[in-house]
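Dumping the structure here so I can ask a few things about it.
The complex is shown incomplete by one protein chain, all other protein chains being positioned as in the whole.
What follows is subunit A.
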Amino acid sequence: MSTPKREAYDVVVIGAGPAGLAAAATAAEAGLSTLLLDENAGPGGQVFRAIASTPVTERAQLGADYWVGADLVKAVRASGAEIIQRATVWSLDRHIEIGVSVGGVSAFVKARRVILATGALERPFPIPGWTLPGVMTAGAAQTMLKSSALVPDGRTVIAGQGPLLWLLAAQILRLGGRIGRILDTTERRNYLAALPHAFAFLTSPYFAKGLALMREVRAKVPVVSGVGELSAAGDGQLATVTYLAGGRRETMQADLLLLHQGVVPNVNLAMAAGVEHRWDESQLCWSPVLDQNGNSSIDGIAIAGDGAGIGGAGAAVFRGYIAARAAVEALVPASAAKLTPMAELRTGLVHAERGRAFLDTLFRPAPQFRIPSGDTVVCRCEEVTAKDILEAVAIGATGPNQLKAYRRTGMGPCQGRLCGLTVTELMAEARGKSPQEIGYYRLRAPVKPITLAELAAVAKTEDDVKAVVRG
C-alpha cells in the first residue's frame, strides 16, 4: 500500500465499481497514463464487492450478475492502469488536483481528466428507532454476505422496497440464513403510476430476474404488502418492529431490522469540487448536470456510473466506457480508433437503461418514509430530530446551510450523507418550496475526515511555505 507513483496522470478514475473498472481499463488500454483510486480493500465497488476475495464459493448463491465483475477486474488488471486500493480521496478541485490518503499518508496528484465513479449509497430511511443497534441497511447485510459470508441469524426483518431488497433476501436464504418476515412498503398507487412504463420493463432483463427472485423468496418467507407505517423500538438495542398494513397494526420481536428504499448518487466529492447538481424529481435526489459523454459543468471532470444518476450496474459499465472513450478522443484522438465505437456504446447504454423508468416509478419511496416527523432522528451524527429542524425553520432557518448554524445538522463525520436528502425535503415541505429552491449542504474538502497531522505532513514546496509564513 503506497501513495501514487507519479505526480501527474492523463486520467485519474475515482472508485473501482462497475463504472470505474470499465473506465480505467479503457483509458489505460488506449495508452493514457491512468490511476485508479478506490477506498475499499479490493476492487468491485458495492455491486461486485469482494469480487476478487469473496469466501462464497457456491457461485449460484450470489448469482450470475455478480460474477460479471470478475471479467471487469481482469481487464483492468491487464490494462496497465495503476490501481491503489484503500485509497481515500478527500479532495478534488476545479484545477483537477486530487488529495488522496493512503495508509495515513496524504499526497496530491494532478490529472488532465478525472472520471468520478463514486457510485451510490442507500437512501436514508429515517423511521423512529433507526439509530438503534440492530437496525442496519440491507446493503450492509449484503456487504457482510459477499465479503465475509456472514448471514443474519436470529429474528430478522427486512423492510422497504426495491430490487436490492429481493436480491438480498434470496442471497441470505441461499447461504442458509434466516428471515422472519419481509415488510413491503411499496405504495399501491405506484403500480398504477408505473403502468405507462410497463412495456419497456416487461421487455427488459429486469423483469424475468425480478419475478424469479420474488418467487424464490415468497416460497420461504412471509411477505406483508402495503406497509404504510414502520418503527423500531428497544432499550439500547432493537427489540421490536411495529408496522401498519391493511388497517392492522402489528408488533413483532426482532433482533435485526434491515432497511432499504433504493439508492441515490453519492454526491459528496463531485459537489465539493463545485460540479453543478440539480434536483431530480423522478429519482428524488441530486444528480449532476452532464453532457452525453458524462462531462460535468467543470472542464476536465466527468462522472460515470450511479453517481451520474441511478441506472444500475449494467448502465454504469457503459457510462464508464463512454466517459473514458471521450477522454481518449480528447487527449489522444489517434488511439480512439481501436476502442469500441461510441455509437455502439450508446446503444448498449440505452439497452441497459431499459426498464429504469418503471422501477423509479414503482419504487418511488412514500413521503412518510422520506420526510419524518416528531422525535425521529434525521441527522444521526449530531442527533437532531425532525421536530428540532421544524423549530429551527419556525425561527428563521431558510435552508440546509443556515440549519447548520442552528442545529449542526450535516456537520458530523458523515458530512450529510445520511441526512442531506431528508433535510432538504423536510425544509422544502415546511417552507412550501421545491427541493431545488431549498438546495443542499455546501460541501467542502476534506470530504472524508483526515487528521491535521496527516495534512501537515504533506510535502510542501518553497512557494507553499511562502504563501502562509510571514517574513
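FYI, a contact is a pair of C-beta atoms (placed from the backbone, for glycine too) under 8 Å apart; a residue touches a chain by one contact, two chains touch by 3 or more; residues count from 1.
Heads up, the rule we're going with is that contacts and distances are computed from a predicted model.
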Given "Glutamyl-tRNA(Gln) amidotransferase subunit A", "Fe-S cluster assembly protein SufB", "Polar amino acid transport system permease protein" or "(2Fe-2S)-binding protein", the protein name in the UniProt record of the chain not shown would be "(2Fe-2S)-binding protein"
Out of A:Pro18, A:Gly99 or A:Gly134, which residue would touch the omitted chain in the full complex? A:Gly134
Please pick, from A:Ser106, A:Asn266 or A:Asn293, the residue that touches the omitted chain in the full complex. A:Asn266
Can you tell me which of A:Ala8, A:Ala41, A:Ala198 or A:Leu390 touches the chain that was removed from the display? A:Ala41
What residues on subunit A make contact with the chain left out of this view? 39-41, 46, 50, 53, 55-58, 86, 88, 121-122, 131-137, 139-141, 143-144, 147-154, 175-177, 236-237, 255-256, 266, 380-383, 412-414, 417-418, 449
